[in-house]
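Take a look at the structure below.
Left out: one protein chain. Kept in place: all the others.
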Amino acid sequence: MTAAFLANNLWVLLCGLFVFMMTIAVGLLEVGELGQRVVVSLVKTILITGLAVLVMAIVGFNTAFAPTLGGVIGNPLYGAGLFLGGFSPGLSDSWWSVTGAGLRTGTYFLFETAFAAVTLALVGVIALHKMKLSAFAIYSVVYFVLIWALPAAWIWNPSGWLAKLGMVDFAGGLVVHGAAGAAGLGIVWQIWREEKARGLKVSPPVHYQVNPGWLTVAILLLWVGWFGFNPGSVLAFNDEAIIVVETTFVAAAAAMVSTSLTAFLVTSELFNPLYVVNGILMGLIVITPVAGFVSPGSALILGLLCGPIFVYAEKLVGRAKWLSDPVGLFPGHLVGGIFGVLMIAFFAQNQFATGSGFPGLPNGLLFGGGVAAVKQLGIEVLGIGAAVVAVFVLSHLTVRVLAALMKGITTNYGDADGVAATPGASATLA
Amino acid sequence: MTAAFLANNLWVLLCGLFVFMMTIAVGLLEVGELGQRVVVSLVKTILITGLAVLVMAIVGFNTAFAPTLGGVIGNPLYGAGLFLGGFSPGLSDSWWSVTGAGLRTGTYFLFETAFAAVTLALVGVIALHKMKLSAFAIYSVVYFVLIWALPAAWIWNPSGWLAKLGMVDFAGGLVVHGAAGAAGLGIVWQIWREEKARGLKVSPPVHYQVNPGWLTVAILLLWVGWFGFNPGSVLAFNDEAIIVVETTFVAAAAAMVSTSLTAFLVTSELFNPLYVVNGILMGLIVITPVAGFVSPGSALILGLLCGPIFVYAEKLVGRAKWLSDPVGLFPGHLVGGIFGVLMIAFFAQNQFATGSGFPGLPNGLLFGGGVAAVKQLGIEVLGIGAAVVAVFVLSHLTVRVLAALMKGITTNYGDADGVAATPGASATLA
Partner (left out) sequence: MTAAFLANNLWVLLCGLFVFMMTIAVGLLEVGELGQRVVVSLVKTILITGLAVLVMAIVGFNTAFAPTLGGVIGNPLYGAGLFLGGFSPGLSDSWWSVTGAGLRTGTYFLFETAFAAVTLALVGVIALHKMKLSAFAIYSVVYFVLIWALPAAWIWNPSGWLAKLGMVDFAGGLVVHGAAGAAGLGIVWQIWREEKARGLKVSPPVHYQVNPGWLTVAILLLWVGWFGFNPGSVLAFNDEAIIVVETTFVAAAAAMVSTSLTAFLVTSELFNPLYVVNGILMGLIVITPVAGFVSPGSALILGLLCGPIFVYAEKLVGRAKWLSDPVGLFPGHLVGGIFGVLMIAFFAQNQFATGSGFPGLPNGLLFGGGVAAVKQLGIEVLGIGAAVVAVFVLSHLTVRVLAALMKGITTNYGDADGVAATPGASATLA
């Protein structure tokens, strides 16, 4: 490999490893916000991690990233991706869509598999304490083969129909965060259907019980993970990758301050750990789809906008009686992810996008993009609509089928659904 | 340094750092499986980490990796390794046996020291709650100078007698996992001798008490560590190193599913966290000695074989009244490690082994290796026998001597043996 190829593969592999840690970090975030009683979270995120690797290695990497069938879905039988090439993978072949940076199949596989896993972990926060773990495990398989793969195949796969239209989404404001929100809505609707059938008038909430140690480890791992998530999404180690480190970290820091202060204005409580942590997350989410297209200055502005958006969105979601969203999937990931995607049409600067591999992306409206920027906005809106609807429908259909087969997807709340260990309890091996 | 040398040293150093974290991760695994009462685990693994660095820097790196005396043990006085070169190390010299990849002494030292440390951490799970920490600390010194060094000098040192015969063990199915099991047996036998002398009829078991938070952090760190363990063992950053990422991760994921399902068939309990976690570990152990020799497809098959092997081996070990093995040293590391080494003769493909630096390794029986593969199987069996016997004998002799000097190596069970802090208790500094 040439020097650049060596650096690119080394960078993206290591970034993939950092992202790989984020799935389990989401489980630790749940425990950090909701207390040790939600230990099923941890088994859930370990399972997601393993299932992602296995299902993506068999066929899910193909359905997302192999040359598409008509722009809709990757060819599941593409040789280099099916069972990762089986018994004779091309040792020194780059994956077809990233030959420019010389990324080997294994490099790109690890990176994208980690993304698929963490997306499902985000979906999973909505299933917490409510959905049977066995149902969620089966849902996972469908998710990695089909539900995660579609937006990826449409937008990140260069042969996808939205990519061909000119849609961009740098590190997954829509493909990860928005789609996680849409998939979560599909599940939460079914949960509410079952809750209503039991005669409930309000979806029982999961109460907060902050565990500062795990909350801290979670935010640390997530922040480190995002170092892989965004800078790694340049899919090369170049000058732009280093700029993305700046935009990502600055947005997170600015959002921490802005969210803490907004929450203080609303609640008079200073330094509530939940808002400090959610502020960081909101900054990281909002910058995700634009991190490789904007300047550090724009990242600072975007970070400062996060506080009011998150606090207001959380208040709105909190009014809905038919869902509980304790870890903030909807105000954080759904709203933040989509907001960030829309900001592409305002803050993008072509010079940065070129470094990220998108030399065709026009400047945003705030940087003189004019008509081209408005057109880009239209494309992004179309893409958001298409992906959100498709993911929501597929997710909901999947849980409807599961509900029919398994007599409902919900647990008897409070019950740990097939998980042997509850905290403090003793599990015995046979 | 050339581009390739830069990439190789960067890769192996970072992989060494990931492996370095695994020793303490083993301590967290003990706490995760057995509860916070085993806090001595944590002091133990911190001590192991520090002692490994110190003893290996003084002489242990030499006894394992310096040019050997007659193929048996590395020359302890070899200049570049003794005190790491003392006051005048060769700044830009590569270590003699890895000049091909240009690995500097410091790079190779960190990587192999991390391996030595984690091997002893695996031995240490058997000493848990039973062996005096002071005895274990002295044992550690002997271990790093001699007991760990022998299999490494024989197999991983190119001037070792087994290496010259053609024995291979990619990342330590025998040198790490099998040898840890053999050394543990040497200790456990002495523990049982002392238990019998106290009139015990059964070795008192250490009961499970799952702590999901620490268990999760442990498996996360171990999985990340294995990213260093196996892919780093190519000792270069090349195409094969990336394939090893695939084989390692796929085997772990497949073994997680296979072990969970096997345990479900046997116990009717789904998603027991101990089996989920042990499945991942078993997959990582079994793939370790072959990861650099096989295809992703073979890794998937090897992972699927792990479930039945682990569950059955655990049942067998559980029948023995004279030992307790709560964290699974014998069914996991001893059985899994040796099984993996034997699989070299079945699943190896010369094209992968060439990328790992073993162009002479023949294809396995399943890939047309024929007579050469059978011969390879014989060599591997010979190596397993020689290393297991030598390590077992040396380990047992060491604890016998310690027992004579210290009036037994066992604690009064339940007592924390010289460790000030018990969980919740308050320790005061003088």
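For this structure, a couple of remarks:
A and B label the chains in the order they appear, each numbered from 1.
One rule holds for everything that comes next: contacts are C-beta pairs under 8 Å (C-beta built on N, C-alpha and C of every residue); 3 or more make two chains touch, one makes a residue touch a chain.
On a predicted model such as this, the values are computed, not experimentally measured, just so you know.
When the whole complex is considered, the residue among B:S92, B:S268 or B:N412 that touches the unshown chain is B:S92. The missing chain, though absent from the display, is touched by one residue of A:A7, A:A121 or A:I409; that residue is A:A7. As for the chain not pictured, it touches chain A at residues 3-4, 6-7, 10-11, 14, 207-213, 215-217, 219-220, 223-224, 227, 237-240, 242-243, 245-246, 249-250, 252-254, 256-257, 263, 266-267, 269-274, 276-277, 279-280, 295-298, 300, 314-315, 318, 349, 351-352, 355, 367. Although one chain is not shown, part of chain B still touches it, namely residues 1-3, 6-7, 9-10, 13-14, 17, 20-21, 24, 27-28, 31, 36, 39, 42-43, 45-47, 49-54, 57-58, 83-89, 91-92, 104-107, 109-110, 133-134, 137, 214, 217, 418-421, 423, 425-430.
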